[in-house]
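Got a structure here, written out as structure tokens. Questions coming.
All protein chains but one are shown at their positions in the complex.
Here is chain A:
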Amino acid sequence: MIQPPLINVSGLCKEFRGGIRALNDINLSVNRGEVVVILGPSGSGKSTLIRCINGLEETTSGEIKVEGKSLAGNSERKWRNHRLEVGMVFQNYALFPHLNVIKNITLAPLRAGVLKKEEAVQEARRLLELVGLAAKENSPVASLSGGQQQRIAICRALAMKPKAILFDEPTSALDPEMVGEVLSVMRRLADEGVTMICVTHEMGFAKSAADRIVFMDKGEIVEEAPPQKFFSAPESDRSRRFLDLISSHHG
């Protein structure tokens, strides 16, 4: 029996108010355990795409399926159930500043009834251990560095035991010296077989951790390829130009 892809996006279009077309006929499917990295110049619709996949943006047309079940045009309740299964990590961490670290992580699983109180705390501690922040469980989030906050945001998403995690430029807001600690956590998740869709500008991460690169430009998917192929022999002109720009920038 062929399993349906974990996430399947077909014919997705997104138009913002004022007729700006952010996404145009996007078709993308992501299998279980796959790490997909979305690359592209700014304004190409990468973030909009993953925000659509999590229902934070309403789609204009097209269909999003999770495990073969369609979501498009569905009620807020269905979206909520979907969001319980698909985690998201934001560029600006978006931790809850009024809660300490462990409460940030346990709030959602407790509310959703995924875990009981002690289990949730245990699970949170395990995750904190995993990202090397076990000592911080009672700290208020404001006392932590950006890199630490982002690692906690990843724990927070993981605590819901999601089937997939979406990363929206998780290292873009970080000071350069903190990028590594977050990427190493993400790399570890990728190695453990967590399904990930990741918008990033970290080419090193894309090269080494991705199973597949999706290159977007002007709201369209221009090219899909395994990283080795994409970085060595990109097919389209636009990807080549993008890579040229980046490599000249990084020397």
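Convention: contacts are C-beta pairs under 8 Å (C-beta built on N, C-alpha and C of every residue); 3 or more make two chains touch, one makes a residue touch a chain; residues count from 1.
Criterion: contacts and distances are computed from a predicted model.
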item: Which of "Molybdopterin synthase sulfur carrier subunit", "Amino acid ABC transporter membrane protein 2, PAAT family", "Cell division protein FtsX" or "Monovalent cation/H+ antiporter subunit C" matches, in UniProt, the chain that is not displayed; value: "Amino acid ABC transporter membrane protein 2, PAAT family"
item: Sole residue of A:132, A:193 or A:226 that reaches the chain not shown, by the stated touch rule; value: A:132
item: Of A:125, A:188, A:201 or A:229, the one touching the omitted chain in the full complex; value: A:188
item: Candidates A:84, A:203 or A:246 - the one touching the absent chain; value: A:84
item: Residues of chain A in contact with the chain not shown; value: 54-56, 76, 80-81, 83-84, 87-88, 90, 92, 94-98, 100, 107-108, 111-112, 129, 132-136, 138-140, 142-143, 153, 156-157, 160, 180-181, 184-185, 187-188, 191
